[in-house]
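In this view, the complex is presented without one of its protein chains, the others remaining in place.
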Amino acid sequence: MKLFGYRVPMMASLIVWCAIWELVGRSGALFLIPPLSDVLVAAVALVQTGTWQAAAITTLNSFLVGMALAILVGVAIGVLMGRSVAADNLLGIWVNIFVSAPLSALVPVLMILFGMGETTVVVTVFLFAVWIIVLDTRAGIQGVPPSLIEMGRSYGASRFALYFRIILLSALPEILAGIRLGVIRGVKGVVIGQLLVSILGYGELFELYSRNFDMENFWALTIILFAAAMLLSGLIESLEKRVDYYAGVR
Amino acid sequence: MRNITAQATAAATRLAGSDVAVEVRGISKLYSEVEALRAIDLDFPRGKLTTLLGPSGCGKTTLLKIIAGLIPATAGEIRVNGQVVTGPGPERAFVFQDFALMPWATVMRNVAFGLELKGMGRDERQAIAAKYIAEVGLTGFESKYPHELSGGMRQRVGLARAFAVNADVLLLDEPFSAVDEQNRRKFQEDLLSLVEKEKKTFIFVTHSIEEAVYCSDRIVILSRRPGRISQIIEPEIDRSASPDAIRRDQSYLDTVEEIWQGLKRYVD
Partner (left out) sequence: MSLPLHVKGSPRALPSTEASFLWRKLSEHRTALWRTASIGLFFLVWEIAGRVPISFAFPTFLETLRAFLTMLFNGAFVAAYAQTLQPLVIGIAISAVVGVGVGIVMGLSRFAEWLVAPVFIVLQAAPMAALIPLITFVYGIGLMAKTLAVIMLALPVIALNGYKAVRNANPSLVAMCVSFQGTRWQRITKIIIPDASPVIFAGLRLGLAAGFIGVILAELLITPTGIGDLITYHRSVADYPEMYAAVVSIILVSTLTLAALEAFELRVLRPEKRRT
C-alpha cells in the first residue's frame, strides 16, 4: 500500500482501527466497547495485580507443558509416519480426522478423566496442537530428497547421523511451520480449556470480569492475550525465515 | 550467412525499404536500480521469423513483453504496422514460456479463449479453434484437460490459441524451454512449416543457439545487462532441405559456432 509515494506498512492500518475503537468507545454508543485508552490504562493496572500474575503464570505453565509434549510427540509420530508406510497407513486416518475435528467436544470428557484442574488444560493444549505438527512433520520428512539420504548412506552416515544430521534438518522448514500452526492452535486450546474448566487462570478471570460487566478489564485481558498470541507466532515465523533459504532449494 | 555487426553499421538495425512489421525505437527499461535494456533500435521484417538470442538476464524476454504491451518501457516507443503500442492489441498474440493454460478448461476452451474474450459466439469460435487445433496436430484432444497432456502438447495448445486470434505478429517467449528435447525437435520442425503456411511475423525468444539458427531468418544477439544489440546474423540456410539435412548442413554448423564464439565471453 502506497500513500503519497511512501510505502505504508500493512499492519499500520491497525492504528486506524484502534482510532475507530477509541471513537466508538468515547461516543458511548455500545456499552460493551469502552474507549481503547481506558482499556490500555486498565491493562497497565491489571498486569500489576497479583491475581493477573498468578493467572498468567498458571496459563503459561499449562500452555508450555502442553506445547512441549505436543512438539515432542508430534515430531516423533510425524517422523515415524514419514519413514514407515505401515505407520502412515495405520495412523493416517486418525491424524487427519483429529486435525480438523471439533476437539472442543472432547474437553468435557477430559474434565471427567483428568479432573477440573491444570492437567485437563495441558491435555487440551496437547490435543489441539499435536495433529498439525504430525501432519507437517510427515510432509517434511516425505519431502526429503531421496538423493540426500542416499548421499548420507554412501558417505557412511550412521543411522543416528542420518536422522539428526540429514533427515530432520532437511525437514526443518516444514517442522517449524507445523510448530507455528501448532502454537496458534495451542493458544486457542489453552483458552478453550480454561473457559470450560472455568476455575483456572485466564478462564477464571474472563468469567469474573464478564459476569461483573467489567468491560475495561475484560478487554484488557483480551488485548494482552491476543498480543501474546501474535508475538508468539511472529517469533516462530522469524525462526522459520532463518531456515527458509533452503526450503526452496533442497 | 550474413553477419551484420551493430556497432559498425548502426543503420543496419533499421531495414531500408523492406516491409517492416514491428519497429523498436530507443527502448530502454529500468527496474528500479537495474538497467535491463539500453536504447534498443530494431526492425522486425514482415513474414519472417526473427529470434532474440542472448545470455540469461540480457533482457530478451523483457523486450518481447514490451513489444507485447505487457510491461511499459522506461523510454522509447514500439510501432506495430505503423501504430504506436500502448498496451496489448489484437494484431499481436503471445505464446508463454509456462504455457499459461487454464487448468480448469479443456483444450478447446483454452484455444478459443482469445476469441471468447472478444465476445465471439460459441459455435463460431469453436469452429475456428478446431481448425487450429488440427493445424498444430492435436485433433482428438479437444475435450482433454491440460494436465492430461505432455509438455510439448500443452505448448501446441498455447500456439493454437495464439494462431486462433489471427494476429499479424506472434510473440513466442522461450516456447520450448519447458518441453523435453525430443519433443522440442519435432515441435521446431512443425513450427517451421507453420511459419511457412501462416505467413505471419514471428518474434521468438530463446537461449538455445541451435534452436535460433535452425528456426530463424534473422537472429538478433543481445549483450549482457544492460541489454544492447551486439550482433545481427542472417543464417543463409536452405530451408527446402529435410530437417535432418539442415542439422548436418555446414552453413548451419558454422553459424552455430560463430554465435557461440561471440557469446562465450558472457558466460561466467
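Letters A and B mark the chains in the order given here, with residues in each chain numbered from 1 onward.
The rule we apply is simple: a residue touches a chain if its C-beta (ideal position, glycine included) is under 8 Å from a C-beta of that chain, and two chains touch if they have at least 3 such contacts.
Keep in mind that this is a model prediction, so the values were computed, not measured.
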Contact partner of the left-out chain, one of A:Asn61, A:Ser104 or A:Gln142: A:Ser104
Residue ranges of chain B at the interface with the undisplayed chain: 68-70, 87-90, 92-94, 96, 98, 100, 102-104, 113-114, 116-118, 145-148, 165
Touch list for chain A against the chain that is not drawn: 1-2, 8, 10-14, 16-17, 32, 89-94, 97, 100-109, 112-113, 184, 187-188, 190-192, 195-196, 202, 206-207, 210, 213, 218, 221-222, 225-226, 229-230, 233
